[in-house]
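Okay, handing you the structure first.
Apart from one protein chain that is not included, each protein chain of the complex appears where it belongs.
Letters A, B and C mark the chains as written, and numbering starts fresh at 1 in each.
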Amino acid sequence: MNPLIPLFVIVPLAGAFLVMITGRFLKELDKYLTSLILLFLVIISFYSLSTIGENLSLYKVGGWEPIDKVPIGIYMIMDGFNAIIVCIINLIGFLSALYSISYIKRYTSSNYFYALFCLMIGGMNGVVLSGDLFNIFVFLEISVISSYALVAFGVEKSELEASFKYQVLGGMASFLILFGIGFIYWKTKTLNIADIKEAFANGYDKKYYLFVQILILSGFGLKAAMIPFHAWLPDAHSSAPSPISAMLSGVFIKAVGIYVILRLFFNMFTVSEEMAILITTLGTLSMVIGVFLAIGQWDIKRLLAYHSISQMGYVILSVGIGMILISRGSKPEIAALAITGGIFHLINHAAFKGLLFLNAGAIEYSTGTRNLKEMGGLARSMPVTSATSFIASMSISGVPPFNGFFSKLIIIIAAVMAKFYLLAALAMIVSIITLASFMKFQRYAFYNKSDIKTDQKIKEVPFPMLFSMVVLSIICVLLSLLAIPDIRETILTPAVNILTDHLKYTTLIIGQ
Amino acid sequence: MIAYIMCFILFMVGLYGVITRRNLIKIAVSMSIMEISSFLFFALIGYIDGGVAPIVDPADPVKIYVDPLPQALVLTAIVIGLATTAMMMAIIIRLYRKYGTFDIREIKNLRG
Amino acid sequence: MTIIVKKTTQLIAGMVFMYGIYVIVHGHLTPGGGFAGGVVIAGSLILVTLAYGGDFLKLVKEEAGTTIVESLATILVITIAVSGFLFGTKIFFNNFLPKGIVGHLVSAGVLPLYNIFVGTEVAASIFIIFLSLIIFKEESQK
Partner (left out) sequence: MELAISIVVGFMILGALYAIHAKDLLSSVIACGIVGYSLVICFLLLRAPDLAIVQIVVDTITLIIMVAVVLDSSKEESYSKLDTRGYITAATGVLIIGILLYFFIDSIQTLDVLGKSSLRMAKHYIEGAAQKTGSANLVTGVVFDFRGYDTMGEAVVLVTAVLGVLTILRIKGKK
């Protein structure tokens, strides 16, 4: 019952309302209030990551003790796995808030922006920390509705149309999830995730179980932009303001999409083989189709959005391999390695994709265009942006010294050891194509001479944007240290253990 | 079982409307139909034969009550549905002002 | 709107408003509660704006008043929740006030407070959504 867990949700929500009220009287306060709130969240999230280790701390909201082993109230849960995700959310959120201090000068009514930003962070923290199915749906709605409004923040034609398409698909996903929750409640008559696993333990009909899993997978898969449901991602991410598309691509599809799929499919449903095979195929499809769609793009942000789909494909692929091995009950240590690779790549992707979108925003801020053809020779006029974007491009395409290489290496090793040679080969090919596509991005944007004579001299972006870009690039480099076995033991293995040995989650919750 | 199947058919009619219709208002109408059918689905789950509305009357306490939990969930979900519908209507009126038409395919062409 | 609509609104708007308050205050005794009462109050306010048109209420472009009311009400909801956390039994959302006798008006501890604040918050929110639509239609016609 450590009192730290509710702070992750109360502080951003209360902060959002303070920003909304003070934004009307003191114009400048909202920027610094938001950054202060997010800095506080970063501190407590790293503190809780360092102290959590193997155990799982539980918070019974409202103080309702379980009666004869059936939990009544809503539980908030902090364990090894979601401590990592909470750190990603708050860190990237803090850096995007710093970045948008100077980026938001181009938009009107910035206090709405900061209030919605705090609500999105609070919603995501609520989704990740909650142990109750309907509670996940409510906080999912908070973060999703605020992301609809943030995507359409500069009310231009293309942004409104992109936000409408995003809302229609997001709304359909929410109703599929609501139907899935109704279905689960119909069979198990309870909403607590650990309790649902207990209720499912005493027998279930095979066909019903498959139908519920497909409903939940398609609902959250749409939020994670997996391949059959990826239509909204390129438009939404390219038309949103850059700090928001960095948050959406770097954090939102992970915290609200991939994290919930992993949590539900490992800790609530018992892993069945055909579902695992379906998830792996969806992962490989996202990986391959995402990269082929990304090659032909000339708009920077659309190129990065399609690459998000293919990088997410990597994570889903490696976790799918882990699921197949667990469902077959063979070689558990390879399954653990595959899931470790998946989570490691998840963290890396949050770092370098957030940085790439911030770079795209910096380029758009100073040159005013996002089209690669109209750019060129920015290396001389924008040295810091080109340096950080070089680091990010090298790490996303898996060049050795940087973090992307190590996580892709672990995924490919796990695929080879698990005898999925085709998947390992596909992963390598996609990594090479990603490298080619980012070489094109670097060459056109930074290094070839700009043939179009731009009259005003392109100057470097102001300090807050530079600071957050430099910090993110340092994180990118530091993350490659995570590949060293003993550091990996302390951070990644608790997350993998909570997922793989499925009885641990329920015994810890029902026990306490 | 017939009530559950009819409720799922209503959900499917809404899904069909969202997939095939090109008019913005029709898409919003189909979304609210999908919403209505998921509320009905929760209420159907909570019903108990011979149950009474879950209001405790201190005079005669012994009664079979209908399950209050799905009703509490639907209470929350209705206001979420209102929130999403209001957001969608704001975007639709804004798109109509900018593009002058409700047809989503024309909007795609005009976007250029 | 025609004079008939204005007269009927004068008659029933007050009663609808009172009914909304009744539903909120008796939330823990009879069906309805914070949400239902809040929406009924918002309905009565919308009725008045529909019947008498936007300029009657001198709607300014920046409807500053209602956003403040609404975010203040939400902050109060959060402060009650946190107050359960602070000086109650150190547990978030705890019902720390005395429970009283079931069926009496002042009985369910914190619940009537939640009802009232959520009711005001819902009423203010829905009224703002309606106002911003009306203002947007008038602004863009100009």
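Rule of thumb we're sticking to: a contact is a pair of C-beta atoms (placed from the backbone, for glycine too) under 8 Å apart; a residue touches a chain by one contact, two chains touch by 3 or more.
Since this is a predicted model, take the numbers as computed values, not measurements.
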item: Interface partners of the hidden chain - shown chains only, full complex considered; value: A, B, C
item: Hidden partner interface residues of subunit A, rising order; value: 13, 16-17, 20, 61-62, 64, 67, 70-74, 105-109, 112-113, 115-116, 119, 122-123, 126, 134-135, 138-139, 141-142, 145-146, 148-150, 152-156, 159-160, 163, 186-192, 195, 199, 205, 207-208, 210-212, 214
item: Footprint left on subunit C by the chain that the document does not show; value: 23, 27-36, 39-40, 42-43, 46, 50, 67, 70-71, 74, 77-78, 81, 92-93, 95, 99-100, 102-103, 107-111, 114-115, 118, 121-122, 125-126, 128-130, 132-137, 139-140
item: Missing-chain contacts mapped onto subunit B; value: 1-10, 12-17, 19-23, 25-26, 28-30, 32-33, 36, 39-40, 43-49, 51-58, 61, 65-69, 71-72, 74-76, 78-87, 89-94, 96, 101-103
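Quick note on the criterion: only the chains that are shown with their structure count from here on.
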item: Rounded Å distance between subunit A and subunit B, as computed from the means of their C-alpha atoms; value: 28
item: Where subunit A touches two or more other chains at once, by residue number; value: none
item: Overlap residues in subunit B, where contacts from two or more other chains coincide; value: 94
item: Subunit A-touching residues of subunit B, taken from the complex the two chains share; value: 11, 14-15, 18, 24, 27, 31, 34-35, 38, 41-42, 45, 69-70, 73, 76-77, 80, 83-84, 87-88, 91-92, 94-95, 98-99, 107-108, 110-111
item: List of subunit B residues in touch with subunit C within their complex; value: 53, 55-58, 75, 78-79, 82, 86, 89-90, 93-94, 97
item: Complex contact set, residues of subunit C against subunit B; value: 30-31, 33, 35, 102-103, 122, 126, 129, 132-133, 136-137, 140
